[in-house]
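Of the protein chains in this complex, one is absent; all others appear in place.
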Amino acid sequence: MAKTLLQSVNLYCERDQRVLFENLDISVSAGEVLQVEGPNGSGKTTLLRILTGLSDAYEGDLLWQGQPLQKVRESYYQEMQYLGHSAGIKQALTAEENLQWYAVIQAGHLNAGSSSQQRAGNIADILAKVGLRGYEDVPCHTLSAGQQRRVNLARLYLSSATLWILDEPFTAIDKNGIATIETLIEEHVKSGGTVIITTHQDLKSVPNLRKITLGEVLPA
Amino acid sequence: MSFSKLFMATLKRDMTIAFRHPSDLVNPLIFFLVVVSLFPLAISPDARYLAEIAPGVLWVASLLATLLSLDMLFQSDYQDGTLEQLLLSPQPLYTSVLAKVVSHWLLSGLPLALISPLLALMLFLPSSAMPTLMITLLLGTPIMSFIGAIGAALTIGLRKTGLLLSLIVLPLYIPILIFAASAVQNAAIGLPVLGHLALLGALLVLSVVLAPLAIAAALRISLGS
Amino acid sequence: MWTWFYRLGSPKWFYGISGRWLPWFLCAAMVLLVTGSVWGLAFAPQDYQQGNSFRIIYIHVPTAFLAQSCYFIMAVCGAIGLIWKMKLSDMVAKSCAPIGASFTFLALVTGAIWGKPTWGTWWVWDARLTSMLVLLFLYLGVIALQSAISDRNQAAKASAVLSLVGLVNIPIIKYSVEWWNTLHQPASFSVVAKPTMPIEMWMPLLIMVIGLYCFFAALLVMRIRVEILEREWRTEWVKALIKKR
Partner (left out) sequence: MYFESLSDFIAMGGHAKYVWSSYLIALFIFILNLVLPVMARQRFFNNQSRRLRRETSARNVKIENEGHDASGS
């Protein structure tokens, strides 16, 4: 059996005197995809932010490889890549500059041993892969919403993290783009990676898919 | 990953962004200029009188200018989601926070200190006090950036942050104001200022060491809901 | 294990036990405060320089004293809440802020009133009054931050950080203000130092200080109990309490 990476035990979260979820037990292992579903306002983003360790507005336990997440934060962040709800890029910077900064701050899970020239080459390649060839050096505010989203998604190529946590990655992205990302997820999972994702999209080609649905348990 | 690489990357990023929005750079300076020129209009254009209040006026004005520039520190990073990525980085938050505050100072406090002699002339500050004025500003504005950043980090994502931020931060600025303004006053009447400057320097060291810890904690708290 | 204990066990236990303490605190505070002020107002001799206006000391000094220790308690409890995630500690810190602010305000007002017959003006930029004023600003900042954040836990943590920063700053502020204004009287009362006042002047002051501490404890407990109820609204024991009424 594959090793459990991230585990939540008896997770409880309330917001504005409303219970979002309770007794939530999640566990994901290597090579698995967990799709979180639920209507708007059911707490999908909240759950994902809790799982990244950003939010601590919960009760219960979160374990990373069997250890409490708060205690192993550093090593968790070496292995975890989160794409949030918001664009995650600076409008004033070019796509390349954005990725360069990310390459440095994500350095814990950057493909090791790359010099700055190699990295520049890498970044150009990566931007080409997400279909932004020729847009490397224009400020991001001139890009369309979908293109900006692609700059953000390009970070997945930059990273060697095992666990990806993706919050609505398909927003504002066209059909081709969706196919590209699905392939990317598929490859990641096949090589032993793990993905936790919220989306309304059907992930047909993705192996080892499990789903959980939030917002079904009404408060008693 | 070395300390300097991470520090420089964030510093360079923030500086690049600021230079692509030049108005953000110039606005605090204009504010400083306008506030300082209000005092002769409100009180009196009499040179002797102005020279007497000049240290206090210059210092209060630069304090307010710093205060108003604080919201550019984290607010836009918060809105576009890069701040949460910074918090999720495996790199030490201390370093990146330090880089952000230093770039804030380079973009707000340093220019203030550099143009202050010009405004001091308008207020007839004795030229013997000019070097002290610049030194106090060079020492004091980074402290204000550091302490202000704690307040800015605590108020991220709240509505109507401007007034709240001033309420939180201004009382903490009082010691800097006292030491710095009285140093300039002393310099103007020919008294020694080394003690004041040493105290400001000590405060600067203290804030460089401690403030990033508080800022990092505050950022995690503010993004944690 | 310990965090679990603090998180779930503590508030209910505290609510129960504090309900039994509260009347005692209130009684002690009442008796001591009445004794102290009657003694101070009617029986203590007048000050040979300031005359009877000096009797304001029995209200001014204890409140000023308490206002400062209240900030200290607030910051320390905030830190405990921040580090060990003790909810009760968060509640103490939160409840300290308005009480401390009101005492600081009282100390300022009585100081100003005392200043009128002593210095001839309502307000003097005296070092101790000025540091009290800054202390009031610090309290108001903490309260403003607390009320601006809607999430309870986040508000508690943010104001804990702010009050800790304030705590680090208070000695610096005090030093700078005293330095700025070296013309000030030495502090007239301290628990450890030998009193310079005659005992019949000094005793009521001590009684007032102890009484005010009891009163402070009672106020703190009252506020914490409300805070516990508001945080634990969904637990069975609070629901049972509500139904009982």
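Side notes on the structure shown:
So that you can tell them apart, the chains are marked A, B and C in the order they are listed, and the count of residues begins at 1 in each.
In the analysis below, a residue touches a chain if its C-beta (ideal position, glycine included) is under 8 Å from a C-beta of that chain, and two chains touch if they have at least 3 such contacts.
Keep in mind that this is a model prediction, so the values were computed, not measured.
Shown chains touched by the missing chain in the whole complex: C. Touching the chain that is not shown, out of C:F105, C:Y175 or C:W202: C:F105 (per the contact rule at the top).
Of the listed positions C:I59, C:A75 or C:A217, the one in contact with the omitted chain in the full complex is C:I59. If you put the missing chain back, the residues of chain C touching it would be 33, 37, 41-46, 51-53, 55-56, 59-60, 63, 98-99, 102-103, 105-106, 109-110, 113-114, 116-117, 215, 219, 222-223, 225-226, 229-230, 233, 238-239, 242-243, 245.
Just so it is clear, only the chains that are shown with their structure count from here on.
Counting C-beta pairs in contact across A-B and across A-C gives the higher total for A-B. Of all chains, C has its CA centroid at the greatest distance from the CA centroid of chain A.
Among the chains present, the centre nearest to the common Cα mean is that of B. We define each chain's centre as the mean of its Cα atoms; on that basis chain B and chain C are separated by 32 Å.
With centres defined as mean CA coordinates, chain B is found 36 Å away from chain A.
The centroid of the Cα atoms in chain A and the matching centroid in chain C are 47 Å apart. Of all residues in chain A, those touching 2 or more other chains are 56-57, listed in ascending order. Shared contact sites, meaning residues of chain B that touch two or more other chains, fall at 224-225. By the touch rule above, chain A contacts chain B in their complex via residues 52-57, 74, 77-78, 80, 82, 84-93, 97, 100-102, 104-109, 139. Against chain B, in their complex, chain C makes its touches with residues 82, 134, 137-138, 140-141, 144-145, 148-149, 151, 153-154, 157-158, 161-162, 164-166, 168-169, 172-173, 175-177, 179-180. Residue ranges on chain C touching chain A, taken from their complex, read 7, 150-151, 153-154, 233-234.
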